[in-house]
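With one protein chain held back, the other chains of the complex are shown just where they sit.
And then chain A:
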Amino acid sequence: MLDQLEQIDRPDNSLDLKYVRKVFFVALNSGKTLMENGAETYRVEDTMFRIATHYGISNVQVFVTTTVIILSMNDYGLSQQVRIDVRNNNLEKVVNINDMSRRIVAGLSIHDAIYELKKINDSKIFPFWLMVLFGGVAGMMFMMMFKGSVSDLPVTFIAASMGVFITEWIQRYTSIKFFTEVLAAFMIALIAGIYVKLGFGTNVDLIIIAAVMPLVPGVPITNALREIIRGHFLAGTMKGVEAGLTAVAIGAGVGIVFVLGG
């Protein structure tokens, strides 16, 4: 890549513009879907570039950060940017898009690719109650991994499910993640604190650690570091800031309960 000079706006009408626009649509939207659902930046760039070049378009430039995607097909004077406003973790879509790009390389036609893309975008996620239930189960498992007492298990389950319920439910109605996370951590610490104050529980610290685990941004922090080390400094720092903000929110929520309850 380095020894090659950039070709700027070289006129090329070897391909039908209608066809090029379709390829543009597929590449841009698969990038957007990947980015909105928690894929790594370098993988998004790689997938978009591979789709576009596979359909015979050369001189493609892709620039992806956590909040914006820019795709240019310089030979045809096409360039667009899209904002990424919602970011969540829905890895099923990431897997499906990855699958689609694999099949495009193996020879999927552009019409089938558009159809496939629409199908992936409408795919369903696990039902809400199941996510809340397994949030609670995850909390219980952490409790056992940290060798907590069995008498604390029920409250860990309730507190952890509550945390997942609040973050997943309120996030549907607001775009400010910070306060839902503060509220979730606050509720978890409150439930644990009350349970122990009433004399049922034994170790309030362990209950809170285990129940708060589904909210802890361990994965985003690691991904941010991975992006930075791979050379995607902008995306890495953005993700790092996002993860740091979540950590501060959880700390604040738990801290409020300690300050109030002593």
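Rule of thumb we're sticking to: a contact is a pair of C-beta atoms (placed from the backbone, for glycine too) under 8 Å apart; a residue touches a chain by one contact, two chains touch by 3 or more; residues count from 1.
Going forward, contacts and distances are computed from a predicted model.
**Q** What is the missing chain called in its UniProt entry, if the choices are "cysteine desulfurase", "Xanthine dehydrogenase family protein molybdopterin-binding subunit", "ABC transporter permease subunit" or "Threonine/Serine exporter ThrE domain-containing protein"?
**A** "Threonine/Serine exporter ThrE domain-containing protein"
**Q** Write down which of A:M131, A:L183 or A:L234 is the residue touching the left-out chain.
**A** Residue touching the absent chain, from the options given: A:M131.
**Q** In the whole complex, not just what's shown, which of A:L17, A:V86, A:M145 or A:V241 touches the removed chain?
**A** A:M145
**Q** Pick from A:I70, A:I221 or A:L234: which residue touches the chain that isn't shown?
**A** Residue touching the chain left out of view: A:I221.
**Q** If the missing chain were put back, which residues of chain A would it touch?
**A** These residues touch the chain not displayed: 38-40, 43, 50, 89-92, 94-95, 98-99, 102, 105, 125-126, 130-131, 134-135, 137-138, 141-142, 144-146, 164, 205, 208-209, 212-214, 216, 218-219, 221-222, 225-226, 229-230, 247, 250-251, 254-255, 258-259.
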